[in-house]
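What follows is a single structure, and I will ask about it in a moment.
Shown here is a partial selection of chains from the complex, left in place.
Letters A and B name the chains as they come in the text, with residue numbers starting at 1 for each one.
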Amino acid sequence: MKGKIKAGIIGGAGYTGGETLRLLLNHPNVELIFIQSRSHAGKPVTSTHPDLIGETELVYSAGSNQAVDVLFLCLSHGESKIFIVENKFPDNTRIIDLGNDFRLGDSAAGREFVYGLPEFQREKIKLAKNIANPGCFATCIQLGLLPLAKAGLLKEVHTTGITGSTGAGQKLQDTTHFSWRVNNISAYKTLTHQHLGEINQTLKALQSNFSEEVNFIPWRGDFTRGIFVTSVLESALSLSEANTLYKEYYASHPFTHVIDEMIDLKQVVNTNKCLVQLEKVGKKLVIHSITDNLLKGASGQAIQNMNLMFGLDESVGLKLKSTVF
Amino acid sequence: MKGKIKAGIIGGAGYTGGETLRLLLNHPNVELIFIQSRSHAGKPVTSTHPDLIGETELVYSAGSNQAVDVLFLCLSHGESKIFIVENKFPDNTRIIDLGNDFRLGDSAAGREFVYGLPEFQREKIKLAKNIANPGCFATCIQLGLLPLAKAGLLKEVHTTGITGSTGAGQKLQDTTHFSWRVNNISAYKTLTHQHLGEINQTLKALQSNFSEEVNFIPWRGDFTRGIFVTSVLESALSLSEANTLYKEYYASHPFTHVIDEMIDLKQVVNTNKCLVQLEKVGKKLVIHSITDNLLKGASGQAIQNMNLMFGLDESVGLKLKSTVF
């Protein structure tokens, strides 16, 4: 396409809206046309994202502007569907929904959504008009299992995942009170996390006979960013065979890397990367995978999908300096 | 006194109420008669303090019981005065107010309050009928300055203090959101903190010509418990003279220790102690002092005051295992 991509953000004051904004401000091929926020309309974006002081003079709009090429919906779950029904955009405006309204095949306002996990279906994404951006846990768990599913080798999986507090959003809650959460660990939504729907949908699409469960135990961690997942299953593959399978699968994917050393969460914090590490002990294959829940698990992946839809290199605007420490 | 001290707590569901409860449950000379909570009446105290599961079957009461020897008021600032006006207790019921309603000499319902800093006026406390328990920052700052004031050596002081998040209470607030507060530092109430009133009141009582300021910069820390204070002032004392002055002052006080090595906050967390360390560089005397804001800075000091009022050893029920790590 000629010129810059004109982009708009709906729901810019929250965590995913803010991260999408941070990425778009530094994206060389994008011009941010507007950023909407119902609760902060008329205020500068720096009033809610003060780390951007000196980088932008943008002011939140109350409404949206139809003259955009791409629209990022950064709304609470359930609100995206309502929004696109109530707000008509031109047919050629791409929509990327960061919520969970369209991940399981739902459509609205005549729009069909493609599940936006590039490592699963990059070619479909390139042709998509609308994207349902995957959930944060869903991304990290699937990236640990995709190669096995593609090879038809998936069996019952036991998965534990721990997430940073930003996964719970900006709203004040008992479980995000500092005095409670710091130095604390807790479990929630045991075996019933809402991301299991999209996870199973993908795995069955790759391995049609997969009827076993992904037994997923989510934990709340006492950090803000990142997801660490360990999945365990029986496998006849040797470690070497498994590594070959995984490395071949991800060879052409710039953000997902299979590595041989033990990984730790901070290797990916503040980046769009996913690192995967395999171990084999006895009959059990163990897969560790890590992502930043707000980037590869949300806004970063949304930009990656935008890049693919507009024919750009997948990683434009996503070469981020990790925080490391 | 014969038999156990009958105690009641008003406002048991908050942080200071909960800590008072934890201390009274293990106090060998106290029988806890009731613990009141407007918002949780009828529920077990373990519903709000689940760490006490297995230790108590107490249920929050809606009202209070007059047949107590001592009453701990663990209310929001401003509510204590209203409470004692609306709820008459027998004259011989001692009241210990953990709020700030009576620290500056106010009285209500015919009750006069003694400022309950044992290292300042232990003998008065022993005879008191009602105690205004000091503020958390006020305690830690005063314990760093009392010996100088007593000796008439106080000059203008520059003080910086950092506090844990529990100092801000249990209510959900932007500044106690985990995602914001962790790894973060911020300033608030610069040079205007409400504890300056009680600090200056004590210092002037000891050194009548003290008219200089305590310039106090409070910071919010990214931890839950504890206060670290550094005060700087000009002094003609040598380090050795200053140490002698301080060690003599605190010699008979079981919870405040003057030590020669560099101190760190976790040495006092989960205890009723205050550690003080002095340094002298050029003309400047530097005093570091540390306390746990919920114990020596609130509930622990309240129990210490109760012990004194009832003729017990000051430290009964307060030999607490520090968390250390």
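Criterion: a residue touches a chain if its C-beta (ideal position, glycine included) is under 8 Å from a C-beta of that chain, and two chains touch if they have at least 3 such contacts.
Because the structure is predicted, anything quoted here is derived from the model rather than measured.
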Identical copies making up the whole complex, of which 2 are given, total 4
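Note that only the chains that are shown with their structure count from here on.
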Centre-to-centre distance between chain B and chain A (centres being mean Cα positions), rounded to whole Å: 46
In the complex, the residues of chain A that touch chain B are 15, 164-166, 170, 172-174, 176-183, 222-224
